[in-house]
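Missing here is one protein chain; the remaining ones are kept as they sit in the complex.
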Amino acid sequence: MSIGPYHYLGLAAALFAIGVIGVVTRRNAIGVLIGVELMLNAANINLVAFSRFSGGLDAQIFAIFVIVIAAAEAAVALAIILQLFEKRSDVDVDRARTLRG
Amino acid sequence: MQVDLPSYVPWIIFAPAIAALIQHFRGEKLPRKGDLVVIGGILVSAFLSFRLMFEWAALEPGQYFEQTWSWFTLAGGHTFTMGIVVDGLTASLLCVVTLVATLVFCFSTAYMKGDEYYHRFFFWLSFFAVSMLILTLADNLLMLFMGWELVGLCSYKLIGFWSKEIPNAEAAKKAFITTRVGDVGMLIGMLILYATCDSLSIKAIFEGVQAGKFAGSETALTWAGIGIFFGAVGKSAQFPLQIWLPDAMAGPTPVSALIHAATMVAAGVYLTARMFPIFTPDALGFIAWTGGITALLAALVAFTQTDIKKVLAYSTVSQLGYMIMGVGVGAPWAGMFHLTTHAMFKACLFLGSGSVIHAMHHAQDLKDMGGLAKKMPITFATFSIATLALAGAPFFSGFLSKDAILIEAWENGHGALFFIGLGAAFGTAFYMGRLVYLCFLGKPRNQEKYDHAHESPWVMTVPLIILAALSLSVFYDGFADKFYRTPAYAAEFPITETNTHAYWTTGQRPDDFHEGHGPSWFHTVAMLMGVIGLGVGGAIFMSGKRNEKTRLLPSGLHDLAAGKYYMDELYLDGFVASANRLADGCTWVDDNIVDGLVNTSGKGGLVLGVVSADADQLVVDGAVNLTAAATQGAGAVASTAQSGRVRNYLAAALGVTAVAVVLLVFVIG
Partner (left out) sequence: MNEWNIGLAMPEWILAISALVALFLDARTPYHRKEGVGNAVWIGVIVATLWSIMQGFGLDGKEYAFRGRYGLDAFSVLFKVIFGITAMFVMAMSDTWLKRVDRGHGEFRLLTIFATMGMFFVASVEDFATLFVALELITVSFYCLTAFKRNDVRSIEAGIKYIVLGALASAFLLLGIAFIYGATGSLLLRDLASSGAADQIGHAGGALLQFGVLLTLVGLGFKIAAVPFQVWTPDVYEGAASPVTAFLSMGSKAAGFVLLLKVVRACLGPMADSGLAAASSWGALIALLAGLTILYGNLGAMWQGNLKRLLGYSSIGHAGYLLMGVMAFNHAGFTAILYYLMAYLFTVLGVFAVVVLVNGLTKSHRVDDYAGLGRTNPFLALVLTCGLLSLAGVPPLAGFFGKFLIFRAVIAKGTVVAYSLAAVGSLGVVVSMYYYLCVVKRIYMHEAPENGPMKTISGISRPMMAVLWICLIGIFVLGFFVQPFMSLAEQAASALLAG
């Protein structure tokens, strides 16, 4: 079996879907964060796959940028989650609801 | 025919504007807290207005002053203009506004004496004058709308001037919001006109309509007209948005006289008269009936009121209905004429009531009055003259203008409206007779207050005398013909195709038209209505057995009228309560269905079996939230979706995106 673009796209779609489900169902902030990372990486796989099968290199370079940005984002997110833990002793995003209405 | 504007005209606006600026920044520190500056500003404005009026009067019939300045140009060469047009409508309204404003400003110096925010009061008065003058002089709807909104803002500030008392602040808000409801209609009307005629200049709109831009879509023109008129419904307190004006009496009495009797509330009539050529027969019918119904309903409520200002307020609503009816039956000149005469005598009545209230130390219920004629002879005399004018007694100005409206209604085939108008006229005379008797005649009903009452100082009585003098009919001979028969533009653009009533716009009457005097019995009937009404209204109290609490209407009708037809309750229950229910519903959906979906779909997707530990939390949370939201009362429709849970936010975002994707697939394929 030869691996074609659709396999990559299928994998990315599956990853994206898993990410979405994780984001929506997880109450643990870190779980939500992981879900988001999955979604970002799914998009990244798409980028690389399209780049691989349609010629140009620029999207592959772009994917590297995205990885860096995702790392920065995760670092900031973890820092904020840590602060949340320090304040409330848990990281349940559902219980952080003083701001509402 | 257009004539260049005299160069001093912009100063009619600038003078009070400069005064307002000075007052805002330096008012408190000036001698007399700056009231002289404000009065000076309006005096300059009044002087120039009268000069302009005489200059206009010297022009040939059909000529008018106009000048436009380019304001800004959009790409594609579309230019917006600011402009001033001065024709009979403008000239007379200018004089009315500046004259009444001058008198009211003088009156206020005594009435508001010692008030903590005296300087601020004068700032707002001056700012109101500026806004009203912008509205009056505008030659395009954009500028007119600016003035329109600004007078609304001033009215809001001035109604709530004594805002330490909560009801006053509430009344101010109610006034503003109710008129805004009308403004939505006006905006929509403006947008339709703009979309079709590609301009907001009144002249260009008339040109567009005449050039047949609405040909084939007369319904659109009807709706545009009704939309514009809806703005007037809000501003001029017409049925069904009349509820704000009586509450607006919470403001200081000079404000009631200036804004809520003579000028701002009349702006709606002015707008309707100004835009008259665009109204289709259907729109005119709508306008006429709105006016007629308002005139009658408000007159009935006035029978039941015991607060002197409230009686006058309902009387104002009723008279505004009269004017609107005049415009609607195809005689804007008659409506405008009544506007002018009404401004004088109603301002006089309000200032008279202010004088009484001042003398009674801010008591304004009729139960404390009676017999004041002896104590306050000047107030009584002027109040009586204005009452005669309002009742439409001969030799007084109201007789001429009211007569004109009734005759036009009859001759243009609105028989039913004619009788409604006649009924309202009788009612007006009747409740005014009641008011004068209960206030000034008979025995004092509150001896203590009576003993302390005194005639007001000259700064208050002189304006009363001037206004009372201007309620005599001698000043208005030939007035309507001179000022209102040939307004600007109208003669240039006869729009007869869509508007069969609009003989006004052609400047000439069709041949089969009666010379507007009607059969001779008209005058007799109208006169009798006024005189008999006044007489009866006063006489029934003579015996001393009846007082302000006596029910004059049949019981059921009395309750209905005294309850103001329960329209406040209708709005409150109908709109606010259903908003509450909707909010509750949203909360329920949010807490039960959205959360439920999120939870169950999540669990369902990951774990087999739907049994979830969240289930009890769901129910409990749901119930708690529901109660919380219900107690929040006015809990928001949108903000209840804001549950504070980030997962709900995520789910909502994903859900809407999914819907958008589905839409995309189905719409574009």
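When the chains are written out, they are named A and B in that same order, and each has its own residue count from 1.
Note that in this section contacts are C-beta pairs under 8 Å (C-beta built on N, C-alpha and C of every residue); 3 or more make two chains touch, one makes a residue touch a chain.
Since the model is a prediction, treat every value here as computed from it, not as a measurement.
The chain not shown here is touched by just one of B:F54, B:W71 or B:Y566, and that residue is B:W71. What subunit B contributes to its contact with the hidden chain is residues 71-76, 80, 142, 145-146, 149-150, 153, 156-157, 160, 163-164, 169, 172-173, 176-177, 180-181, 183-184, 187-188, 191, 194-195, 632, 634-639, 641-642, 644, 646, 648-650, 652-657, 660-661, 663-665, 667-669.
Contacts to the hidden chain, counted on subunit A, fall at residues 16, 19, 23, 29, 32-33, 36, 39-40, 42-44, 46-47, 50-51, 54-56, 58-59, 61-62, 65-66, 69, 72-73, 76-77, 80-81, 83-84, 87-88, 93, 96-101.
Operating definition for what follows: only the chains that are shown with their structure count from here on.
Between subunit A and subunit B the centroid-to-centroid distance comes to 59 Å (mean Cα coordinates, whole Å). Of all residues in subunit A, only 20-21, 23-27, 32, 93-94, 96-101 touch subunit B in the complex they form. Contact residues of subunit B toward subunit A in the complex are 598, 601-603, 605-606, 636, 639-640, 642-647, 650-651, 654.
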